[in-house]
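All protein chains but one are shown at their positions in the complex.
This part shows chain A:
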Amino acid sequence: MTLVLRLLLLLLAIWLLGKVLRSSAQKLRPATSTLPPLAERIDAILPQTQCGQCGHAGCLPYAQALARGEDSINRCPPGGEDGIRKLAALLHTDYLPFAADAPPQKPKAVALIDEATCIGCTLCIQACPVDAILGSAKQMHTVLADECTGCELCLAPCPVDCISMRPATSQPADWRWGYPVIAIKAVKPGSSS
């Protein structure tokens, strides 16, 4: 009698424990339904230069291609190796070195229109993916340096080649602490035993 009771109690305890564990596991796991779609999450870590160097029409199409598994994660030069690492972490894949055919990485730059040469053709406005160029027909155009992502898409359409890329301005706010340098004592090969 007591044995049966004990067994029953044991079973009850096991059942309760299982229930508690399952519910807590469900609570701890992030619900996939609450997460934004994968393409959106990939797009959130792409650099948004919108330059098309990855072979897609912008960052979102590349993100969508990645989400469908149709492209590799090592094609975005503005994102750099850091970007590849982030993508690898998000997509649970291995880090890949830069694709051999991907364009080389460049430091961040902003476009500058030579205002004396600009003829006001508005072609660059149509090319700029982030509306960073201001101007109207037959008027001088200028680049809003704060909004320019440095995608270089405005260079090609300009019929008088008056747009050039300048390194992003160096301002006091851009000043950085130098990389800490550790002096290394030179050890001559023969002198130390």
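We adopt the following convention: a residue touches a chain if its C-beta (ideal position, glycine included) is under 8 Å from a C-beta of that chain, and two chains touch if they have at least 3 such contacts; residues count from 1.
Just so it is clear, contacts and distances are computed from a predicted model.
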Considering the UniProt annotation of the chain absent from this complex, which name among "1,2-phenylacetyl-CoA epoxidase subunit B", "Ion-translocating oxidoreductase complex subunit C", "ABC transporter permease" or "Fe-S cluster assembly protein SufD" applies?
"Ion-translocating oxidoreductase complex subunit C"
Out of A:59, A:73 or A:143, which touches the unshown chain?
A:59
Where does chain A touch the missing chain, residue by residue?
43, 46-50, 58-59, 129-132, 147, 149, 170, 172-173, 175-185
